[in-house]
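Let's look at subunit A:
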Amino acid sequence: DDQLNVIKARGKLIVGTSADYPPYESVDDSGKFVGFDMALVREVAKRMGVEVEIKDMGFDTLIAAVQNKKIDLVAAAMQGTAERDKTVDFSIPYNFVKDAFVTSTKADVQMTTPKDAAGRKIGTQTGTIQETWIRKNLVETGLTPEEDLFQYERVDNAGLDLAAGRIDLLLIQYKPAKDLAAKMDKLKIALVTTETVAAGQCLALPEGETALKAELDRVIGQLQQDGWIDQQKKAFGID
Partner candidate 1 sequence: MPEKAILEITDLHKSFGETTIIKGISLAVRPKEVIVVVGPSGTGKSTLLQCINLLTRPTAGQIRLADETITAPGVNVNRVRQQIGMVFQEFNLFNHLTALDNVTIGLTQVLGMKRDDARRKGFFELERVGMVEHAPKYPAQLSGGQKQRVAIARALGMDPAIMLFDEPTSALDPELTGEVLGVMQKLATEGMTMLVVTHEMGFAREVAHRIIFMEGGHIVEEGAPASFFNHPRTERARQFLSTIRRAHGGGELPAAIDGAPS
Partner candidate 2 sequence: MPIGEFFAFCQKVLPDLIQGTGVTLKIAGGALLIGLVVGLPVALLRVYGSVWLRRLAGAYINLFRGTPLLVQLFVVYYGLPDLGLTFSRLAAAYLTLGLNSGAYQAEYLRGALQAVGSGQMTAARAIGMSRLTAIRHIILPQALRLVLPSWSNEMIAIIKYTAVVFLIAVPDLMGKAKIISSRTFAPISTYIIVALIYLVVVGLASIVLHHVGKRFETPGLENPETATR
């Protein structure tokens, strides 16, 4: 059945996320899901005229869950790539982000371009766009040995390793990077860049649900045009 009709009929949009990635998605002191993505899906639901329910899951489960239509869409700061597009559909991007290289205050890392990361022990988050970039540009070109690429499930673990000097660099999105550097006095931003970013952040939805995709694209277009998105990005400190 057409998923858009299902949503309309039940009067509720079911959204999956992995709530450990502030400021995009996290849980506040009262147990509410907060963050830029969360605000976005609430606004999207409002404009579609339905309620919203948010479910927190493991990252892998999110994908399987949206494929099985256990959830209607995924909002998890997820970037749409061609490989991923084979198994799910993506809305138009709602946000283009910058990435950042984080390093330890004690390490003498000077960077002017992303390629300056060559040869360093570098960390990133599992299965992200940043990982793909490192693989393509540093590992496969032979600039960095395979075993010097470390993939973390969680950003905060990576931050701790960076502080302990077990890795030299960490490539993640700019906003979480900024927060990390603010929280841990041993860390600083080495470089902010857009070169490593492939695609924008999109909502993921089940494959082949053209009606739902059209509806989401329509609402997101609206949000971009009337300035809602820019205003919210400012509110959450995303630039």
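In this text, contacts are C-beta pairs under 8 Å (C-beta built on N, C-alpha and C of every residue); 3 or more make two chains touch, one makes a residue touch a chain; residues count from 1.
Here is how the candidates were picked: all candidates are chains of the complex that A comes from, given by their letters.
No experiment lies behind these values; they were computed from the predicted model shown.
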Of 1 or 2, the one touching subunit A somewhere in this complex: 2
Candidate 2 partner contacts - residues on subunit A that touch it in the complex: 59-61, 63-64, 67, 83-84, 86-88, 123, 126-128, 131-132, 150-154, 157-158, 160-161, 164, 166
